[in-house]
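Missing here: one protein chain of the complex. Every other protein chain is in place.
So, chain A:
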Amino acid sequence: MAKVIVMTSGKGGVGKTTSSAAFATGLALRGFKTVVIDFDVGLRNLDLIMGCERRVVFDFVNVINGEAKLNQALIKDKRVENLFILPTSQTRDKDALTKEGVEKILDELKKDFDYILCDSPAGIEKGALMALYFADHAIIVTNPEVSSVRDSDRILGVLASKSRRAELNQEPVQEHLLLTRYDPERVERGDMLKVDDVLEILAIPLLGVVPESTAVLRASNIGMPVTLDEKSNANKAYTDAVARFLGETVEHRFMKPEKKGFLDRLLRRTA
């Protein structure tokens, strides 16, 4: 049975789209047929991060409106087998999303895919509500910073009250915390919240800690999910997170400042 995952945060700019791209790629690399959907209608970004922006013909909204068939809008990733992207519309707004329309598409995708990853827009309004409504799992992307934590807490409350599982009184949406842009050195200096501080407030299981990394920005700009950048720590962190999501026990890393060896310092290896 296909699982619907929502990547959400409440706050903007914390790394939802980057994480969606990386996580979906990670799942596909593990052999699961995965589709990632951009719910940020009007602010189309996922296709850029996935590097398929030049292949977008039809989009999510076209399919909802019946202007295109689903498989006309789905874009198959060229690098990773089993990975598909459903881009969104740049010209419409969130009102184009309807519960019925979204449900119809998800139901159709469920027949074909193992995982459906919904990349949520920021906020707690319609776009975000539509992205999380049908979710079985929610990955809460949080930065180690108070306002991000507060907003994540808010979106957890929304999940617990406004998701379909909540409305139908079913088993609650499974929550996972993905702490991104974590800089252990700044944490040690006291500039950033510690993992434990965030966990204490949000009280949900930790899926992974993604270190602040120059590789992420580079990957975004060249349109490559960071999971494909084999050298970067961010890649390792996402790969670990995917493994944990699939039920494997993987020790958490990147939570302490790296001991810089002589060679590291000499080569100034980027994270």
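Structural remarks
Please note the rule applied: a residue touches a chain if its C-beta (ideal position, glycine included) is under 8 Å from a C-beta of that chain, and two chains touch if they have at least 3 such contacts; residues count from 1.
The rule is short, and it goes like this: contacts and distances are computed from a predicted model.
Choosing from "Probable septum site-determining protein MinC", "Putrescine transport system permease protein", "Oligopeptide-binding protein AppA" or "Phenylacetate-CoA oxygenase subunit PaaC", the protein name stored in UniProt for the chain missing from the display reads "Probable septum site-determining protein MinC".
The chain that is not drawn here is touched, among residues A:Lys76, A:Arg154, A:Arg186 or A:His252, by A:Arg154.
Seen across the whole complex, the unshown chain contacts chain A at 150-151, 153-154, 156-158, 160-161, 200-201, 203.
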